[in-house]
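Apart from one protein chain that is not included, each protein chain of the complex appears where it belongs.
Entry: chain A
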Amino acid sequence: MTIHDSSETPPAGTPTTGAPRADILGDEEALRLRGDFPALHQSVNGHPLVYLDSGATSQKPSVVLDAERRYLETTNAAVHRGAHSLAAAATELYEDARVTVADFVGARDDEIVWTSNATEGLNLIAYAFSNASAGRGGEAAERFRLGAGDEIVITEAEHHSNLVPWQELAFRTGATLRFVPVDDEGVITAEAAAAVIGERTRLVAFTHVSNVTGAISPVADLVRMAHAVGALVVLDACQSAPHLPLDLDALDVDFAVFSGHKMLAPTGIGALYGRRELLNTMPPFLTGGSMITTVTMEKSEYLPAPQRFEAGTQRVSQVIALAEAVRYLRAVGMDGIAAHERSLGERLLAGLADIRGVRVLGPLDADRRTGLAAIDVEGVHAHDVGQYLDDRGIAARVGHHCAQPLHRRLGVTASTRASTYLYNTTADVDAFLEGVAGVRSFFGEA
């Protein structure tokens, strides 16, 4: 399944190389894959672990852990510094990883900048705009300059990581922050966006897939509206890159971010995608070693992208591990993963609809969302729901999932979220449903 939207823009394709398998992976295959994930084989509170919190962070297969360890045991060296054999080998692995990851998301390798996580990527963009607004970057950086009268547009569905950095950018530059309100289902619509994006809009930042509702955004519509007024588009791909075939080039966004830890890689590694001509004219955020050409005591010249955004000694082992994770995902096939999660999501929605006193946040149509569901249980706080589930070995996320405005809009302060991935089965979904079905009576509500 390729995820894009209904407008006439060409569909986002599958990755450009390799041979992704198109068949749906089913329970049997998911169970087989589960054998690759050591953390999934344990008991929690006397029950076999049912891990339904991959939306927060995924578990890691042995091949990824092994790749990181192997690199550290055999090759470890600083990259882009020094000429000894290990340094050369490390640099090659590091840059090969960039090609692998770029290819996976439909980008060219010099359009991928390593970051610690998506949050850092978003801050990198915001600070680059800020630095340009303070006059850095010369004439070439004109399009990143913001001031009074300019507008930054985000949406009400954003994760705090795609919200707070823009608030701060607006405060620093005098630009105005506006948001696209979501509809009653918590969904970003093209109509609502059309009412907000206008002549003054300089930047539009929004999520591809909501981490609360799983709703898939009308990317092509928003991109078209933004580009029509000359605004740049930032896509938060945190919840799409791990779960759906992604082609950033076809989606025609200007920037995108994602985090490795949500896609089978370790923490501490993420990526920023930026169109080449933008990255090469954007002033840097973090500055220091490894991102310069010439340094005098007065001033410095910077390398082209991506190096100009990778100051300081880099997180090489995590980069190597992320490339291994991407190879793993590719070997399984993103189409199959997406189809599998969609069917788990459908089962989740259908099952939840049958439980009294449970409200699913977001659209109720499985076609419009990924394989996750956040719920409100009438009369029982999410923390208590989560505690009850944990007692049965079920790991679900409770709280506001770093999306307070969206929760507020949907009339709740917190929710309980089950999110699936390639290693989950219908049995996991059923365990969750059975758990949820028992919650209200346990807490004396039914």
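The working rule: contacts are C-beta pairs under 8 Å (C-beta built on N, C-alpha and C of every residue); 3 or more make two chains touch, one makes a residue touch a chain; residues count from 1.
The rule is simple: contacts and distances are computed from a predicted model.
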Missing subunit (named according to UniProt) among the choices "Carbon-monoxide dehydrogenase small subunit", "NADH-quinone oxidoreductase subunit D", "SUF system NifU family Fe-S cluster assembly protein" or "ABC transporter": "SUF system NifU family Fe-S cluster assembly protein"
Candidate in contact with the missing chain, chosen from A:Ala90, A:Ala190, A:Val212 or A:Ala382: A:Ala382
Touch criterion as defined above, residue of A:Val219, A:Val398 or A:Ala418 at the omitted chain: A:Val398
Residue numbers in chain A that touch the chain omitted from display: 45-46, 380-384, 387-388, 391-392, 398-400, 404, 407, 413-414, 438, 441-444
